[in-house]
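Yeah, one chain of the complex is gone here, protein chain that is, but the others are all in their spots.
Labels A, B and C are assigned to the chains in the order they are written; within every chain, residues are numbered from 1.
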Amino acid sequence: MSTLLDTIAGVRSEVCALHAELTRYELVVWTAGNVSGRIPGHELMVIKPSGVSYDELTPELMVVTDLHGTPVDGHGTVEWGNPGLSPSSDTAAHAYVYRNMPDVGGVVHTHSTYATAWAARGEEIPCVLTMMGDEFGGSIPVGPFALIGDDSIGRGIVDTLTASNSPAVLMQNHGPFTIGKDARAAVKAAVMCEEVARTVHIARQLGEPLPIDRAKIDSLYERYQNVYGR
Amino acid sequence: MSTLLDTIAGVRSEVCALHAELTRYELVVWTAGNVSGRIPGHELMVIKPSGVSYDELTPELMVVTDLHGTPVDGHGTVEWGNPGLSPSSDTAAHAYVYRNMPDVGGVVHTHSTYATAWAARGEEIPCVLTMMGDEFGGSIPVGPFALIGDDSIGRGIVDTLTASNSPAVLMQNHGPFTIGKDARAAVKAAVMCEEVARTVHIARQLGEPLPIDRAKIDSLYERYQNVYGR
Amino acid sequence: MSTLLDTIAGVRSEVCALHAELTRYELVVWTAGNVSGRIPGHELMVIKPSGVSYDELTPELMVVTDLHGTPVDGHGTVEWGNPGLSPSSDTAAHAYVYRNMPDVGGVVHTHSTYATAWAARGEEIPCVLTMMGDEFGGSIPVGPFALIGDDSIGRGIVDTLTASNSPAVLMQNHGPFTIGKDARAAVKAAVMCEEVARTVHIARQLGEPLPIDRAKIDSLYERYQNVYGR
Partner (left out) sequence: MSTLLDTIAGVRSEVCALHAELTRYELVVWTAGNVSGRIPGHELMVIKPSGVSYDELTPELMVVTDLHGTPVDGHGTVEWGNPGLSPSSDTAAHAYVYRNMPDVGGVVHTHSTYATAWAARGEEIPCVLTMMGDEFGGSIPVGPFALIGDDSIGRGIVDTLTASNSPAVLMQNHGPFTIGKDARAAVKAAVMCEEVARTVHIARQLGEPLPIDRAKIDSLYERYQNVYGR
């Protein structure tokens, strides 16, 4: 058991610490964004508690749930140390992603300003920057409008991302969700998603950005994901 | 008396501390924004002193006034500890809200950039984001142009907010006022008001955001305010 | 002499400290902005040294000059402690203002982004916000294009400001200069100038802001400058 307890403690620390990147890059205000991480090798995940401000987060406050988003605590004892707080109200969407995308180890949700603005128009972000080729391998796609409360959001995320190179999806009228091999990679995708959403928005304010050929996008993506070793 | 003195001290501390959220989220510059809180069960409120910079605020500098905005100090002795400073020049508007909306426990006024830009055009912010459905239950309305110096501003706030789900009103050519069950909730509304004002502005710069059905907005608002337990 | 030495030391400290407000409100990058203050009752001023970064400023590095911008050091001894640094390259403009506007005790120059954008188009900022009525008493005017090297910039500032209520002028293709009864008031004017430049810019991006009647602007300005006691 000590291995699992150590693993949970490690993921809790990492997930907690990564929330500071959301505030550092101004992707979130108040409590409106969350990071989760899978417990490798187990049907478990760790996620931000609901309604707790970023300043007050500690590893101990992170909530361990199963992959349906239900808080769990070992064998009914307190050994996993759940804090008695509810997991984020977006937990069902995170859990759906882990259930259906086995290679995903981290999920992030924000309402970052520029990405959410594209989402409000239901418009994908075209790939007109070499850094978008590197990180996203093409445009950043839009997912369907979906109400919270069942699996609609999670299914919209999974269906959209499985048809794209991109680790980011803009859920219509809502905001971005990003994935990664671990929580840190999902946070990086959230940071880069807002960065390209902002830069392409600003480029388009004064005219049309120049397109990049599909073959060149593929070349950038191939190199960055493989040769460059990310 | 000690209960009232303790309550006053508590509201003073909370109102003082909440001004740091206005600067953290860049809702204010110089001294141009203020938070107040009702003293529950008494015809009293606590508000920022006029002309004092946010860096210099301490709980002791907060001013206790009656619900007409006149500084009061207990039975004519110093036991409530008013600092001899004038209350914010916006005190009359805050006081009018407390007199006429008994469930309101906190009021915030800022000139936050994007909300004030909508106010300068006299244009309400349409509800095109799920987070607006959650927090505002529809569009953020515009209140009338009103000069400082009598109850015009307060009356404009109250008349507009009583006809809306929204805890925020954009006073024309002036800026936003927000309310909440306590000062913290009013500050959250001010933060979220600027956030959605900015996001919807940016969305509209490059086209029309997609509307959200009224029934879906009602569903989001109902869930967030009731089921989700805020 | 000790009175003058104390006065110089006081102005040096204040002028030095006020540069931190320029960086706090992001009005300047690198070394591109400066504050000066008059030595009351003397034909002297204190100004930022040229080319020194804001992090490295100390009161001792501030340069004392006469009102033609020439560094002076008492009776030829070191008692005024000039640091051997050159005064800001904008010193001639500051000095011209002090020579020709005897009530001015502080001058600030920045290239703050939104104010400079209006200046690049040579367009005054219309008074469409109540806070502009309060602080500027009308629109913020544009001064002429002028090259550095003689009194052209100073004369453009003085000619424009003497014909306006505004303590801020947008020098064409260049940036804002602001004045005040002391250096702190000039810094406040610089902060508020950028704030209204940004807010009115953003308002106009999506339509025309609603005008405010001249009589209402006068009422706001009168109250703020006189009744309210600024």
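The criterion applied here is as follows: contacts are C-beta pairs under 8 Å (C-beta built on N, C-alpha and C of every residue); 3 or more make two chains touch, one makes a residue touch a chain.
Computed from a predicted model, the values in this text were never measured in an experiment.
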Ask   = Which shown chains does the hidden chain touch?
value = A, C
Task = Among A:Ile157, A:Ile179 or A:Met192, choose the residue that contacts the chain missing from this document, as touch is defined above.
result = A:Met192
Query = Of C:Trp80, C:Tyr114, C:Phe177 or C:Tyr221, which one is in contact with the hidden chain?
reply = C:Tyr114
Query = Per the definition of touch given earlier, which of A:Leu4, A:Met131 or A:Leu147 contacts the omitted chain?
reply = A:Met131
Ask   = What is the set of chain A residues that contact the non-displayed chain in the whole complex?
value = 25, 128-131, 188, 191-192, 195, 198-200, 202-203, 205-210, 212, 216, 219-220, 223, 228, 230
Message = Please output the residues of chain C touching the missing chain, sorted low to high.
response = 29-30, 32, 51, 89, 111, 113-114, 116-118, 120-123, 145, 147-149, 172-175, 201, 204-205
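By our rule, only the chains that are shown with their structure count from here on.
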Message = Going by the touch rule set out above, what shape does the chain contact graph take here: line, ring, star, complete or other?
response = line
Ask   = Between 0 and 180 degrees, and as a multiple of 5, what angle does the rotation take that fits chain A onto chain B by Cα atoms?
value = 90
Task = Going by C-alpha centroids, which chain is farthest from chain C? Tell me that one.
result = A
Message = Between chain A and chain C, what distance separates the C-alpha centroids? Give it in angstrom.
response = 46
Message = Using Cα averages as centroids, what's the distance between chain B and chain C in whole Å?
response = 32
Remark   = Contacts with two or more other chains occur in chain C at residues none
